[in-house]
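Heads up, one of the protein chains got dropped from this complex, but the rest are sitting where they should.
Entry: chain A
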């Protein structure tokens, strides 16, 4: 029996010839990333609970302060200082205020074939480059930090065969919301989403990140694309080499297979308070909004900045709306500056903020008040996720969010024409 990409990565990390779903293996981790959402607790546990504290390999660790940047109160500042001091003491790569953790990981670290733990659920993003990334809590992170290893149950893989091409005005974000709507919030619980087919091959690394990033919203443990020439060219531009380029065997076992025809996808929004409660965006048009947010580890890259600028040029954000635009990293920010996008945003009346998780994670600048409505490119629309428990969050593409910011009500790109 052949193996899937995910199974090959796990077998490689476990030092065994083959693995099969349901097996539990001890794997050696290639990299581990932790952000300010939990690292202060991990550090406390390291000092208080580990009998013989030591770090297996500091070179594999990356700490990133991205959630509350800059710190919004003294307790947050203290938690972040703890992280900063620990990273310095133990010679751990440390990033602060440079962008959202997954964007920084993709820009600077992730290589095809690697097995990466991240103390953040959207670590599955790294599958865009053919790596196995999965989210863990701080106990798992601590164990990996001390031993360099972890236990891993080999997941089933589910194949998502993508055919056709997305139509004009339809984006990977719409595709992924559509897929999650079809399979449900636990549609691939504890499984790996493998995207394949002509439609998948035609997607850019940015597009692949959008799909892999949201896989956890369908319950996935990880998500992966084959590291094809598109991925390898992207990697080469950044001066990196793959660890391994794995392809799924023709006789690999898949738990299930789905086919999605990209030509048939239309703009989609997810309604409050569940990511899988999706409807065609046209059915949500006209709902009044108070705030719009473009950013996050899902949709804050240069592609989305360009979409927003194209729609905002010569137009203005509605007087009744606050439009927050937050590049996913400083690299994206600088690129946006060089292309003149930031100027377009500012002239249109948007609020451009420093690269960080911002309102997507709900405890930063931009949170919304009682009964307010937000349309967001963030990862989640859980109850109260972006502020007051009575507030409402809709999710949509960068185009839908921008068009809505201009109109003051939920709108699609088509309605601007």
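What we mean here is this: a contact is a pair of C-beta atoms (placed from the backbone, for glycine too) under 8 Å apart; a residue touches a chain by one contact, two chains touch by 3 or more; residues count from 1.
In this section, contacts and distances are computed from a predicted model.
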item: Hidden chain of the complex, named as in its UniProt record, picked from "Protein-methionine-sulfoxide reductase catalytic subunit MsrP", "3-isopropylmalate dehydratase small subunit", "Binding-protein-dependent transport systems inner membrane component" or "ABC transporter permease subunit"; value: "3-isopropylmalate dehydratase small subunit"
item: Which residue of A:13, A:136, A:209 or A:405 touches the chain not shown here; value: A:136
item: Candidate in contact with the missing chain, chosen from A:76, A:157 or A:336; value: A:76
item: Chain A, residues in touch with the chain not shown (by the definition above); value: 14, 22-26, 36-38, 40-41, 44-45, 49-52, 56, 67-68, 75-76, 78-80, 118-121, 123, 135-140, 142-143, 146-149, 151, 153, 185-186, 189-190, 216-217, 219, 221, 274, 276, 361-363, 380, 382-385, 389
